[in-house]
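One protein chain is absent from this view; the other protein chains keep their places.
Note that the chains take the letters A, B and C in the order they are written out, and that residue 1 is the start of every chain.
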Amino acid sequence: MNKAVEEKERVVVRFAGDSGDGMQLAGNRFAAATALIGNDLVTLPDFPAEIRAPAGSLAGVSAFQIHFASRDILTPGGQPNVLVAMNPAALKTNLPELERGGIVMVNEDGFTEPNLRKAEYDANPLEDGTLDDYKVLRVPMTSMTVRATEGIDGVSSRDAARSKNLFALGVVSWMYSRPVDVTQRWIEQKFASKPTLAEANLAAFKAGYNFGETAELLQVHYEVKPAPAEPGTYRGINGTTAAALGLISASVRSDLPLFLASYPITPASELLHELSRHKRFGVRTVQAEDEIAAANMALGASFGGHLGVSVTSGPGMDLKAETIGLGVMLELPLLVIDVQRAGPSTGMPTKTEAADLLMAMHGRHGESPLPIVAAATPAQCFDAALEAVRIAVTYRTPVILLSDTFLANSTEPWLVPDAADLPPLDPGFATEPTNGGEFLPYRRDERLARPWAIPGTKGLQHVIGGLEKEDETGNVNYEADNHAVMTRLRADKVAGIADDIDELVVDHQDGAEMLVLGWGSTFGAIKGAVRRVRKRGGKVARAHLYHLNPLPRNTGEVVRAYDKVLVPETNTGQLVKVIRAEYLVDAQSYTKVEGLPIFAEELDDAISERL
Amino acid sequence: MNKAVEEKERVVVRFAGDSGDGMQLAGNRFAAATALIGNDLVTLPDFPAEIRAPAGSLAGVSAFQIHFASRDILTPGGQPNVLVAMNPAALKTNLPELERGGIVMVNEDGFTEPNLRKAEYDANPLEDGTLDDYKVLRVPMTSMTVRATEGIDGVSSRDAARSKNLFALGVVSWMYSRPVDVTQRWIEQKFASKPTLAEANLAAFKAGYNFGETAELLQVHYEVKPAPAEPGTYRGINGTTAAALGLISASVRSDLPLFLASYPITPASELLHELSRHKRFGVRTVQAEDEIAAANMALGASFGGHLGVSVTSGPGMDLKAETIGLGVMLELPLLVIDVQRAGPSTGMPTKTEAADLLMAMHGRHGESPLPIVAAATPAQCFDAALEAVRIAVTYRTPVILLSDTFLANSTEPWLVPDAADLPPLDPGFATEPTNGGEFLPYRRDERLARPWAIPGTKGLQHVIGGLEKEDETGNVNYEADNHAVMTRLRADKVAGIADDIDELVVDHQDGAEMLVLGWGSTFGAIKGAVRRVRKRGGKVARAHLYHLNPLPRNTGEVVRAYDKVLVPETNTGQLVKVIRAEYLVDAQSYTKVEGLPIFAEELDDAISERL
Amino acid sequence: MSEHGGNGAVEVASGGNGSPALTKKDFASDQETRWCPGCGDYAILATVQQFLPELGVPPERTVFVAGIGCAGRFAYYMNTYGVHGIHGRAPALATGLALSRPDLSIWVVSGDGDSLSIGGNHLIHALRRNVPLKILLFNNQIYGLTKGQYSPTSEEGKVTKSTPFGSQDHPFNPLALALGAEATFVARTVDTDRGHEADVLRAAAEHRGSALIEIYQNCNVFNDGAFDAVRAKGREANQIRLEHGKLIRFGVEDERGVVRDGGGRLSLADVADVGEDALLVHDAHDPNPSLAFALAHLAERPTGPTPIGVFRAVERPLYAEAMTAELEKAYADAGPGTDDLDALFRSGDTWTVE
Partner (left out) sequence: MSEHGGNGAVEVASGGNGSPALTKKDFASDQETRWCPGCGDYAILATVQQFLPELGVPPERTVFVAGIGCAGRFAYYMNTYGVHGIHGRAPALATGLALSRPDLSIWVVSGDGDSLSIGGNHLIHALRRNVPLKILLFNNQIYGLTKGQYSPTSEEGKVTKSTPFGSQDHPFNPLALALGAEATFVARTVDTDRGHEADVLRAAAEHRGSALIEIYQNCNVFNDGAFDAVRAKGREANQIRLEHGKLIRFGVEDERGVVRDGGGRLSLADVADVGEDALLVHDAHDPNPSLAFALAHLAERPTGPTPIGVFRAVERPLYAEAMTAELEKAYADAGPGTDDLDALFRSGDTWTVE
């Protein structure tokens, strides 16, 4: 039976179920197929904070959202159009965000008495009218999956039930006309060693797809045309992988072996995991005893002539502060990546937030300025990593690269570059005494960077440390004038980087009186919100900061050019403090501190109110 | 023979010698006698950074400066009028600061060939005209001391030589007509158990005094009349002791046992040493294994119902950051005292600087606001400590109290208060469930402070931790709205303290268009500089911040009331950033980052240039 | 302040302070437990809640200080006072509490990463100081909460998320480390062995001072079966149960034992071969920790016969006990008043201006 096909420009689907239900997998496979069709997309997983909360409990719900469209999109989307709910808990926690009139597909088999109780439902929401405002698809996914896999020998009905996520994937794939072969191929490869599992999963997936085609209650399905995109090869990538590839690229292009020392912490651990797999690129990874050790190990490796990197999240940043300060004094390259998460203290480890900017700037005792780079989108973490390394190596300084949970976990298409086009980077190790016979480890070049002389280089032996140093010689020195000079030199070196970075680019619009200024992961939401405002004829300009210290030279000019400056942040207003202090403009804040990214829709409202 | 007596309004004397020469003692005794006469005074010791650099070396010079006058004074003084130099190294390092035409008294016996070499003098400065612009007193102090102590049995000439600092003290005491009996009594008490030493030191002191009376080359001596002062009992006090007494007073007035956990670090160790002596007041002190442990111990003691305090300096602050953040989440009283020193990193451990303000504000991950109090003068450390404790206990919050090396080591007269007049402080422990049967550890009072329920209280068992808490119940909670609410509540609680602190007091002057705004140890220099400017008819106003977070309610009003706002700081400009960001006024910086306090003279120039 | 639980030593079954005998319920909080189904932590929680009433220390004078990790969640499930601190610092926070409140019974709960990786320094210092803390080290040889990285107790070559090619480092022997750190009480037990666990907890509670209790805890999600050799049903034969003053023997019919060979080294032997007299007698009270240390090294990994029970339990003055008593007295009798303050203010040179 042939069903109607409707075209849609953009769709947001959310898969939600128990941690054990494999929703992340279903979502990721749906994203893969979607990417291959050529839709633009952004995804956002939402893990439960608990290791594995009791099955069926509210705390145990795991969700995966994907926003895809036939035009470029910027955020994982606010309200889903479709919600797949595998059990009552998943329905309860996710229904509130579903658009009125949206489609909710539930796994009927999951709505058992005990599960309803665990979800704290007094009555069955499928019966009591809770879902009246939505298009409801009640599908007994578990039993249908079990039936579909009957006869595959070696597969118990318990195993079979586990494949229900692929059944769900099948239905949704049909709904949005996703290609079958992509998923099929993946299943075959993934379970190559376990043929029966492969067979079961395949059967489940197909059963779901066929259910879509045949089921009475599904009359239409949809098509989302490919999005226009720059020609080239693409892959889906999240911020973690993008950062990893950026670091490896920096290592290859600089010939500096990559050395990562880290202590596990959510969400930063993923980068440690990713990099630990790249032997081929000579990547050394160490799981240190704590974050202090991790930072010191990275600094030690830098002293040895490696590219020393340490990645962590909020609490770990606190612990690295003293060592970063040492790095400021030693003037050695050191990259510290802060994958920000919701704080303060242990806070909400799996939730996103970007409230570490001022700590990055001021979170060390004494005057210890350092450059700060922030990534804007998942894929842009690649460039951000390259840029952070460039600055660290060129200026012999610790650099803090700010990312966050949202960027780390969210996926978007990445236009894969040609490695040969990536800028080479010369570490410029010192090989000769600076000064006739003598080596002056703190004699600076025109950028105020000092020589990087690594052990093994004859005649350049020197000792560096955390005590104030004499200008040029680097000997310990406690004199008043020298301290003033060195303090200024350290500051000027960092400030001078402004000559070496791109100016702030403004997406201006004639007649615009408001500038929306962003940094970090608010990029997509801001661009999307501005587009929405403009669609309705509103006039607003937009700019995004990739360097937070120093700020681009023209930043003052830019912010002064508008009557109103609005700074959206997922903190209580940090960049806005910097802008106000630097340029004395009455910049205003839009803040959201909920452990969630800002969405275009809400920011649209915020902008419109203020226009 | 009777010599002429001249009167002077103010005098600055500096005692300088080798670390082994006992200059700190000579200076301190001179200060004691000076105080007892009723002069106003401020002293400043300058210790060598080295443990004990080689005798006679430049690195080994130890100096003590005292500024005393017949009117109130505010700083240890810029240029000394008199320099006592016990050896060539002391002369070399201190001569540059002596006023042209000033008196330099040298210990001739100390100017030996080897000592000249150690001081890197090619020629003997006593011979080569180096001292032409000064009044030079060449006194063979060592030999005269030895001679004076001859015949005291049990005193070798080596021991005797050690008393030459008292000889020097004797001469200077005569020069400025200091009473003899004060010093005499002190010597007798101090060496009660070692009568021969007492005798020797006394002989040396008297010999010096008599030398003054008899020596040809001293024709005049001076008198400095008592300074007018508020009636009452006074004692000389430095910032360390004042803070210690403030903490003990807070403990007595609140009935909270004082618990100090610290890890030794210069210059903060002194407070640990001081407090560890006060058994009588039930003061518990612990030398922890590191600063992280120290902060956690103090926090644990606070949970137990004690007054938990930890004192440290820059590097230690870095290490306490994560624990302070935990305190912000636990909402327990915790006092962290940062005796700032010159940074970054290990920096210049014995030198002063106040560059930790922005770290105190932002040096933790996530949004973790806390109150900040800063001491203004050595004696004022007493009130600052009381105030910091009041806020910590009243608002159940960590508080950072900022002091610095200069305040800690410098001495000034302190008008001793009556303990009974000190404000009592009620810890207000929770004793009853908040809510019928239930206890809600995060239900707040009108100040937004939560109940402090300590172990042992039946029925109030509760568990608190670093994970985000549910409003009122304090249970772990990861919901978006709750996180927004709690983040705001934590911020509002701290911001609300502004209703509970003094307004910013302005020392205004009609026609003044410039406000000099200070915080911390710049108090004396600012007041002194402003007085100098006004003396010359300049018009300038002055205000000093004792609370850095929150700022007094009227701060904006005050800074907006002047065309120019000048902020002197011993950092590269930190408070100025805060003022500019908060009030959008074009406040300007005067900064000095030399490991030294700002002096009134230099600030006078800075102000005058800008008027 | 009451005498119970004072300085961390309690007479077991003291019947509590007059109050009606305590029950397990008194120690269970209303919070929903959130460990993975099948986690060894559940068994430990049950045993602890079951055991505590014995001590007669009421919940309000019992405090659980926990680190970060799955283990750290323990505190939320106890109806006592509790602090869920930051990662690795629980022993330090608990030390501050113990020094300020010697009247409390204080328990620390921590994982192998929390205690031995980031928190190693605080652990060894708490032990050497002999602070009255009962430290429960849930050793699952893995990082659970962060989803499966290796820990300082994981075996060499362990393949985990952070070590896809196998871990590189040689693990700690937690008991040997504690003994090297001058611990006065060192013991080991197994999560699911409720009887033995309760015995060890009882001994720890009776001990005056700090006690380190390593609990083999199965993480069935990220490191399942790590302790099967001594934990799985039917493997009791691998448990060398140490009891003070008793011969060290084990096996289904106690047919094996521990002997000291000529070189002075400890080894396992069949009682039949060596004879009873050759067997070592366990002396947990030996002031010298060398025997306990040798026993800790008898099995480097829990893969075969492994000693459990109390390795060492010796008397040593509590940290700051004398001082604290003195301070409390000074404070209690003549609680310092404003007159004392006035005297203090005026100590040293003073002068008066009329």
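By our rule, contacts are C-beta pairs under 8 Å (C-beta built on N, C-alpha and C of every residue); 3 or more make two chains touch, one makes a residue touch a chain.
Remember, predicted model here, so these are calculated numbers, not experimental data.
Asks: Out of A:Gly170, A:Gly466, A:Gly520 or A:Gly595, which residue would touch the omitted chain in the full complex?
Replies: Among A:Gly170, A:Gly466, A:Gly520 or A:Gly595, only A:Gly466 touches the chain that is not shown.
Asks: Tell me which residue among C:His84, C:Arg128 or C:Lys161 touches the hidden chain in the full complex.
Replies: Selected residue, touching the omitted chain: C:Arg128.
Asks: Out of A:Met141, A:Leu218, A:Ala288 or A:Leu517, which touches the unshown chain?
Replies: Spelled out, the listed residue whose C-beta touches the missing chain is A:Ala288.
Asks: Tell me which of A:Pro231, A:Gly437 or A:Gly511 is the one touching the absent chain.
Replies: From the options A:Pro231, A:Gly437 or A:Gly511, the contact with the absent chain belongs to A:Pro231.
Asks: Given the full complex, what residues of subunit B touch the hidden partner chain?
Replies: 50-55, 57, 59, 263-266, 269, 272-273, 276-277, 279, 285, 287, 289-291, 315, 345-346
Asks: Given the full complex, what residues of subunit C touch the hidden partner chain?
Replies: Interface residues of subunit C facing the absent chain: 117-121, 124-125, 128-130, 152, 165, 168-173, 176-182, 260, 263-266, 280, 283, 286, 288-291, 293-294, 297, 316-317, 319-320, 322-323.
Asks: Contacts of subunit A with the missing chain: which residues?
Replies: Counting over the whole complex, subunit A touches the hidden chain at residues 32, 35-36, 38, 182, 226, 229-236, 245, 248-249, 251-253, 255, 257, 259, 261, 278-284, 286, 288-290, 292-294, 296-301, 303-306, 308, 322-323, 326, 330, 416-420, 422, 455-467, 475-476.
One rule holds in what follows: only the chains that are shown with their structure count from here on.
Asks: Would you say B-C or A-C is joined by more C-beta pairs in contact?
Replies: Looking at contacts between chains, B-C has the larger number.
Asks: From the mean C-alpha coordinate of subunit A to that of subunit B, what's the distance rounded to whole Å?
Replies: Inter-chain centre distance comes to 46 Å.
Asks: What's the distance between the Cα centroids of subunit A and subunit C, rounded to whole Å?
Replies: Subunit A and subunit C have C-alpha centres separated by 40 Å.
Asks: Distance from the CA centroid of subunit B to that of subunit C, rounded to the nearest Å?
Replies: That pair's centroid distance is 44 Å.
Asks: Hey, what residues on subunit B touch two or more of the other chains?
Replies: 322, 326, 465-467
Asks: At least two partner chains per residue is the criterion; list those residues in subunit C.
Replies: Correct list: 68, 84, 86.
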